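Here the complex is missing one protein chain, while the rest keep their positions.
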Amino acid sequence: MPTLVVLDLVGIFVFAISGGLVAVRKDLDVFGVLLLAGTTGLGGGFLRDLLIDAAPPAALADWRYLVVPAVAGLLTFGYHPTLGRMERTVNVFDAFGLALFCAAGALKALDHGLGPVPAALLGMTTAIGGGILRDLLAGRVPVVFRGELYATPALAGAFVVVVGVELDLSRELVSVVGATVCLTWRLLALWRGWQAPRPPGMASV
Amino acid sequence: MPTLVVLDLVGIFVFAISGGLVAVRKDLDVFGVLLLAGTTGLGGGFLRDLLIDAAPPAALADWRYLVVPAVAGLLTFGYHPTLGRMERTVNVFDAFGLALFCAAGALKALDHGLGPVPAALLGMTTAIGGGILRDLLAGRVPVVFRGELYATPALAGAFVVVVGVELDLSRELVSVVGATVCLTWRLLALWRGWQAPRPPGMASV
Partner (left out) sequence: MPTLVVLDLVGIFVFAISGGLVAVRKDLDVFGVLLLAGTTGLGGGFLRDLLIDAAPPAALADWRYLVVPAVAGLLTFGYHPTLGRMERTVNVFDAFGLALFCAAGALKALDHGLGPVPAALLGMTTAIGGGILRDLLAGRVPVVFRGELYATPALAGAFVVVVGVELDLSRELVSVVGATVCLTWRLLALWRGWQAPRPPGMASV
């Protein structure tokens, strides 16, 4: 399978698990778990495909894009207790999805003729879209706004991909490096409790 | 009028009433009622048309698609007290919209060359999209996640339509049967208080 499809499918799988875990925490039924898993897994790619006008989105024309989130949702539904402590587990799967989608989104945007800066931003949008949709639907504050470093690692990973492709490096290599940069940064931010700067002068409010 | 347009317009009408009723319950003013009626009525079809790239959406190219939700919104605004007990009434109108849109969405997706499984899923998406948008905007938990059977009847109805069309049955017949399957299932789930299975092992949490 081409790089893009592999990145997409693995990203959909881990994001779908993160969506399924949020649904399980909210005590939703099996259909709620499947829907939230599917929305989280496919949301970022749908958004990307709509914005670059790659319609109909891959997910509607290729059965693998539908089977993967369904399997992830059912696995989460059945085996969630063995996945352990929920919040941390959600965040780790979410970080993997973020890393895979920032690379896949940037690659696909370049393939559709976008310039380097828009392609990097679209990679970030692909990466954060599914999680924002998941949190909106589940009534959580979107993770992207919770004061942890989230969108920036995705932008950095997408930027690495864009620069690598401009330098004519192999797509596989560039995707792995970009996704690794994003994943490492995100996991370090999670584990070290990194914080981005707050607006000046708000402490006194 | 062709089957698709009739299904669409009646679905828009009943969904718009359900949106208008939610707006009235939230004590919104006349513009809020019209906006929420329009968004609920047109949201699912917009989503479908964006995903199958049928742009601009029918609603922007055909005046009937704009007059219908406006009339539904004004009727709801003026006559809501006679519509009786709100929550139940919203749910019944919502069920009719669900039934009509799962058939219309599946038909239109087939017309645009999608395969049977994506077409059935797109029918479900068309059906649940307007209600999710209504509930997000009104700050309610989306009905689809409230542990009642909601998305499954829509998927079943869309599936009936897809199978019927594959068997070369008449579009009118297939639409009526599909919508009836969805409507019956949804109303029974509402009235009997049917529940889908919850994730195992959550009772002890």
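All chains are identified by letter, namely A and B, in their written order; residue positions are counted from 1 within each chain.
Just so it is clear, a residue touches a chain if its C-beta (ideal position, glycine included) is under 8 Å from a C-beta of that chain, and two chains touch if they have at least 3 such contacts.
The shown structure was predicted, so the numbers you read here are calculated from the model rather than taken from an experiment.
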item	value
Hidden-chain contact residue, picked from the options B:6, B:50 or B:176	B:50
Touch with the omitted chain, as defined above, among B:138, B:176 or B:190	B:138
Footprint left on chain B by the chain that the document does not show	23-24, 26-33, 35-36, 46, 50, 53, 55-57, 59-61, 63, 66, 77-78, 80-81, 136-139
Absent-chain interface as seen on chain A, which is shown	50-53, 112, 114-115, 117-118, 121-122, 132, 136, 141-142, 144-145, 147, 149-152, 195-202
